[in-house]
Structure formats: structure tokens, C-alpha cells
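Quick notes on the structure that follows.
Only one protein chain is missing from this complex, and each of the others stays in its spot.
As written, the chain order gives the labels A, B and C, with residue 1 at the start of each chain.
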Amino acid sequence: MDIKNHAILLLSCPDQKGIVASVSRFIYEHNGNIVHAEQYTDTQKGRFFMRIEWELDDFDLSRSEIPKAFAPLAQRFEMEWALHFADYVPKVAIFVSKTSHCLYELLLRQQAGDLQSDIKLIISNHPDLRPIAEAFGIPFYVFPVTPETKSAVEQKEIELLEKHAIDLIVLARYMQILTPTFVARYPNRIINIHHSFLPAFAGSRPYHQAWERGVKVIGATSHYVTAELDAGPIIEQDVIRVSHRDSVQDLIRKGRDIEKLVLARAVKMHLENRIIVYENRTIVFDT
Amino acid sequence: MDIKNHAILLLSCPDQKGIVASVSRFIYEHNGNIVHAEQYTDTQKGRFFMRIEWELDDFDLSRSEIPKAFAPLAQRFEMEWALHFADYVPKVAIFVSKTSHCLYELLLRQQAGDLQSDIKLIISNHPDLRPIAEAFGIPFYVFPVTPETKSAVEQKEIELLEKHAIDLIVLARYMQILTPTFVARYPNRIINIHHSFLPAFAGSRPYHQAWERGVKVIGATSHYVTAELDAGPIIEQDVIRVSHRDSVQDLIRKGRDIEKLVLARAVKMHLENRIIVYENRTIVFDT
Amino acid sequence: MDIKNHAILLLSCPDQKGIVASVSRFIYEHNGNIVHAEQYTDTQKGRFFMRIEWELDDFDLSRSEIPKAFAPLAQRFEMEWALHFADYVPKVAIFVSKTSHCLYELLLRQQAGDLQSDIKLIISNHPDLRPIAEAFGIPFYVFPVTPETKSAVEQKEIELLEKHAIDLIVLARYMQILTPTFVARYPNRIINIHHSFLPAFAGSRPYHQAWERGVKVIGATSHYVTAELDAGPIIEQDVIRVSHRDSVQDLIRKGRDIEKLVLARAVKMHLENRIIVYENRTIVFDT
Partner (left out) sequence: MDIKNHAILLLSCPDQKGIVASVSRFIYEHNGNIVHAEQYTDTQKGRFFMRIEWELDDFDLSRSEIPKAFAPLAQRFEMEWALHFADYVPKVAIFVSKTSHCLYELLLRQQAGDLQSDIKLIISNHPDLRPIAEAFGIPFYVFPVTPETKSAVEQKEIELLEKHAIDLIVLARYMQILTPTFVARYPNRIINIHHSFLPAFAGSRPYHQAWERGVKVIGATSHYVTAELDAGPIIEQDVIRVSHRDSVQDLIRKGRDIEKLVLARAVKMHLENRIIVYENRTIVFDT
């Protein structure tokens, strides 16, 4: 992974003239070189969205000076904005239950340099996947969950996450529903993989539902977790063809291949600061 | 289109030993040459399904003698079965409203020899597409529909369909819901195209629903029409990727490309006698 | 089709600081509102590419004044650039031989408002498709071609094309090779569809070649025509799965579905001024 001395600005604001000119001028006047820029205007809602990335090598503002220098411009255009640095390595926690394919996919991609992340810990409600965590040298914590203990357990989990200053939580086929309290703590920072093309087959046992309905295509959906189950902003989806010949077990087996790809792509987009969430939809700057 | 002197047998029965041996022996003993055979066993339900096609050139039974000769074997295995002949050209009626892409796709494929069918007539609740029908030399009937007149209108339509001995009705973006009475008249003989990957976004304005939900993939579903709206056996589905950049109008435009392909594939499978419906699922013998 | 009072600038230049700032400032200072902008830097070659689109409603330069006003900036950055207007309807000539699916696709999309173009004429070396041209009210010219007459025929074709001020030539399964003289007349303005995923199976009878090789995927490629056969810059490609069951005839039939889609997408990208050609590769700004 080629780690770069770049700044990344994600912003949105009411659409109007002069936004691009002002932002690019700000960067140019401080001697930055824009290496990527992507914009999108939601004409229906009259809102402008942008991701802009520039080299900091000759930039005449230090990293800590940028926000203050940019603030007047942001205020003038009523921007919501966030500043990131491309060399920051986000701290990640992965939650799992018993199935390993999504966990492996994340670990192998991280190892291959595809996912710029520091996987600090793996949390599970079952001990089954501990050997994998150990093979990759990542601390593994087991927190069994029952309806009665869920709130207390989540408190302990949050303590652990805060202790490690976790930036992103990935639910890699974690078979527990998080409480609204937990979810509210990490807005747009918990990514889940659901094994159907949402909104079809929300809830439990989606492959069984899909088989019953006799669909010819199955899917997987990665989304940010919100208080409402399987209803958060969708980041990525993909599908695979199936036929009458496929049993529920075949759907489960075939579905694994897209679950892991869809989750890995969504996590990658998040880690590279390519996503803006607006009114339960994602703008994914993927070029 | 290469029209063949073949017989096609579609059958299903409780799974047991000797079915293939008995059926293939029946064909062999009457001097038929099997050119295609495909079978499927639903192990969960213990049911066997088969499509078998053979050459009639040297077959020593006439077409009309086959059913009687085959009946004892069918009875022994408790088969549900249907006999078709590959050179029969099914009579088709197409129902449309105002959008033309699915209609054109069917007409052009029929013209190109891809769909072995005799398109006898086009029925619409609007006059808009008459010029297309005329360009292809197909009679076009306009039946305006209101909630009050629907039953009476359907009666007239049925008379027309019966007069032409229609085998298959294709709803090529026909924006009316047929009554249960009409549907019951043509069981598994009405094919609809719905512009979403069912069961997601059933009902009206699926592209608007899809945009609201922020999906990254849109789809189309072709299914047999049953009394319950958008809930009949699915024949074929496909999808296309979309992004946050796509407006509802873009979804509508992109969706057209898969709607017409999915519908054309489903109609082709039906016309070639490749589909068995069993408990609201389709077995599609597509090899 | 929603025709817009927009200007579109396509440019490329050596990569350096200040390009985006300067271009966006130029637009802003003349009171233009940027509605789309997409950029790409080929870091290996150190070259910057951009497509930027802005509203002209309040722009304080007239259309004819823009080039002169922009020239100093273009010179400073050593830009190659082209200015287009979104409401210009390009004049198109379609070349065909005997197969109709690509021609129909273009005509139907144009009719549906998907392709902003004025299809002025259809040229063919065979009379077969005349009825289609007539049904759509487009002049149809037959120019039979033999090796001996090719140069003379092309001269007549060029006269016709010039008389109609044709902007774009689309070879919609035109089964003749144009001479280098003809090609040189329309650099990056002749789009061809080849029925294979180039560079595999260049030249004649690609489906036969594909069948012989036993591939499991067939494709189609749309590219600008250059003097070297099937070697011009690729605009768009797509593929479809096949199996051992597919005969050459099946490949031809299945291939039609992607040929027409791939060609239509490539033509659309060109008509919307989304393509820059650089060193035999295309930059396609498709967002």
C-alpha cells in the first residue's frame, strides 16, 4: 500500500455558483496540487457534494492549520465538511459470530495491502473463530450475549472499543442485533453485511426466504447500521444468479462469495474516505 | 428458425427408481432418438421433474397415438405431464400501455427468428402504440379501462383471445391489474414483466421506491401472473448497477434495457416448453 | 431528452498545480455555474484530463466569445482542448450491411430520446435494410462495393457525408473495411462495433474463432476506427457467458444482445462529449 501525504476534504452544501472555484482556489493559493476531485449535485434537493484530494508536500499550511483557514469558506457556503489525511490508518474492530468467510476476506485483504487499516481486535459472541484471530495475531474477545445481558455486555464492548480508539466497526456476519444505544454511539461508523439484496428479505434467514420465493438472483448488501434493522444507508450491493437446482444450502454457499466481496468493497470505500451519507442515502465517490 | 419434427415431454412425479429408464425405453422402443433430456430432483419434496425431447422422423407412433401409448407409464409413476411438438407455433397476444421498448423487443426477436411464435394481436388500453403494430402488420385493439368497466372490458378481451385461440398472453408493460377471473382463465399462460427485482418494490412506481431506498442495483422480474399481485412464480430476473448519480429518470432509462431482455428470455423459455411450475416456483430447463 | 443550455470543455495538459483552480475560476468569474466536473490524472505519463460542464444562462460571455477568452489560460497550461455546447445535436450517418439489430437499437434509442442526435442518412452496401430506414423516415443510400470500386465509392460517400455536414459515422455491423484515406478524414469520429472482446478474435468470423477456441465468455467491443484493423482506441466492451452447448449459431444470436448494447453505449458517450482519446486509449468521463 502506497501511503500518501495527501489531504482529503469531504463536503456538502446547498448548490450555488463558485463552490468549485473557491475550494480549488483555496488549495491552489496555499500551493497544493489537486490529485483527485469528484463532485455530484443532487438537482432535486439542490445540494452539492464533493470529495477533493490534494498533495500536502508543498502545502503552506500545516495539518492543524487547515481547518481554521478553511472555516470562513465553509461558513460562507454553509458546508458540512470533514477533513481527512490519506496516511491516517483507521483503527478497526471486527465483530463476528461463527462463520469465517467475511472475517478471512478482511484479514487477507488487509494483509495484501488492499485495506489501509489497523485491525485492533475481533469481538465475538462465540469462541469458534479464535484460531483465525490467533493465526493473524489479532486479539480476540468473546462476549456471550443473552437478551438479559445484552446491555451490560455492550457496555463492556464499548469500553474496549474506546480504549482502543476504534474508528470503524465492521459486522462480519455478526448474528446479534445491536441496541439503539450502541448504534447511536457510532453513527455511520458501523458497517454491516446483510445476506440479501435489501430491501428484499430483510430480517432473519434471508436465503430461506429467497428459496421459498423462488428468485433467480440472490444478493448481498453492505450498509451502515442505524436503529432500524437492515434499513440503514446502503453502501454496496451485488448479486449472483441461481436456479431452481440450488437448494437453500447451495444459496448459502454461493452467497458467501458475494457477501465477502460486497463487505470488503464497502469497507474499502469507507476507509478511503469516499462516502458521504445524506438523508439515508450514500454518495460513494469511487473514481 | 430451424423448425424441428420433435416431441417434447414435460413431466413431474414422486421420485422413485426407474423413471428415466422407463421413459427413455418408451422412446427407444418406438424408434425415437432422444436429442435433449434434462432432469431435476427436488430432494426436499421428493419430486422428480423432467424435460425430454426426441426426433419423430422414424418414430413408429403417430402424434395422436403418443398420449394413449404413454398413459400407462404415466399412471404407474403418478405423473403430471404435458406433450408438445417443437414445430407448433404458439399463438400469442401482447398487452401494452404506452411504453414501447418491451413490445419492440418481442416484435424484433420474433422477426429475427428468435421467438417461435405467431403474434396474433396487440391489445392496449391506450392508442399510442398503434403505429408500431401497423409497421409490423399486427392487428391492434384499444380497450380503454376504468374501474367500472374493467370486468366488461375483460369479457370482450377474452372473447377476442378465444376467437384467435391464443396460447400465451404477454404483458409487455401493461399498466392494468387483471382481475382474478381473467387470470384464472389462463393459468401459467400470462407472463408479466415487473420493473424491480421482486420481491423488493412490488406494486407501483418501483423505480421511485428504489431511488428512495438508495439501492446500488436495480432489477427486473418476469413471472407468471397469479391472483396475488406481483407474487406469481418467477421465471427470470436480472439486474444492473446504478449509483447515487442516477436520478429516478436514469433508473427508468437504465431499467428499460433489462426489462426487455428479461421479458424476452422468459417468453422464449415458455415458447420452447422449458418451464414447469410447481408450488409457485418454476423449474426452467434451459440447457 | 432534456436539452440544456450548457457548455462542455474537454481538455488535457501536462499535470501541474493550479489547473482546476484556474479553470473553475474562469467559469466563476464569468458567472457560470459548474454542474459537472470530472478529472483524471495519468500519473505515469504526468498528464491531466478534465471534462467540465457549466450553465450558460447567466454566463457573461457569448458562445463565440468563449474560445478567445479561454485561449490565454489554455496556452499557459499547454492544453489540448475542445469546447462543445450541450444543445448541439450532432449529425450522424449510420453504415450497415445486412444485419439489423444494431441499426434498430440506434434508431429506437434515438426515438426514445436516449441518443441526442440527428440521424441524417443510412449508407449500406446492400439494399436489404431499406424498409427499416423508410419506416423511420431516414434517407437510405446503397453503395455496392467491390475491391476495384472501393476508392471511387468512398469518394461518393464522402461527398454525401460532407454535404450533410456529418459529425459522426457509426459502423453498425458494416461488413466492409474502410480505406486509410477515408479513415483519415474522420479521426476519432468513426465508431465501429466488433463482435468479440478485442484484442481476442480480431478480423473476420470472430464467433467461429471463439467457438473453435472453446471460450466460456464471448464479448463485443466498440472502438474508434483507425488505419489498423480492429486496433483503434476501445470505448466500451461487454461480455456474456456461453457454454459448450452453444453452437456457432447460438453465439451469433447471444452476441447480438451485447453488440447492440455496447455500440449504443459507446455512441452515447461520444454524443455527450465524454471521450478524450490519448495515445490510442480512451478516457471516458461517464459520471
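Following the convention adopted for this analysis, a contact is a pair of C-beta atoms (placed from the backbone, for glycine too) under 8 Å apart; a residue touches a chain by one contact, two chains touch by 3 or more.
Predicted, not measured: the structure shown is a model, and the values here were computed from it.
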Contact residue for the chain not shown (choose from C:V145, C:I234 or C:L271): C:I234
Touch list for chain B against the chain that is not drawn: 16-22, 24-25, 27-29, 31-41, 287
Absent-chain interface as seen on chain C, which is shown: 40, 43-44, 197-201, 213-217, 219, 233-239, 243-245, 247, 280-284, 286
Interface with the undisplayed chain - residues on chain A: 100-101, 104, 108, 112, 114, 135, 243, 245, 253, 256-257, 261, 287
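To be clear about the criterion, only the chains that are shown with their structure count from here on.
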Centroid-based (C-alpha) most distant chain relative to chain B: A
Between chain A and chain C, centroid-to-centroid distance (C-alpha), Å: 37
Overlap residues in chain B, where contacts from two or more other chains coincide: 243, 245
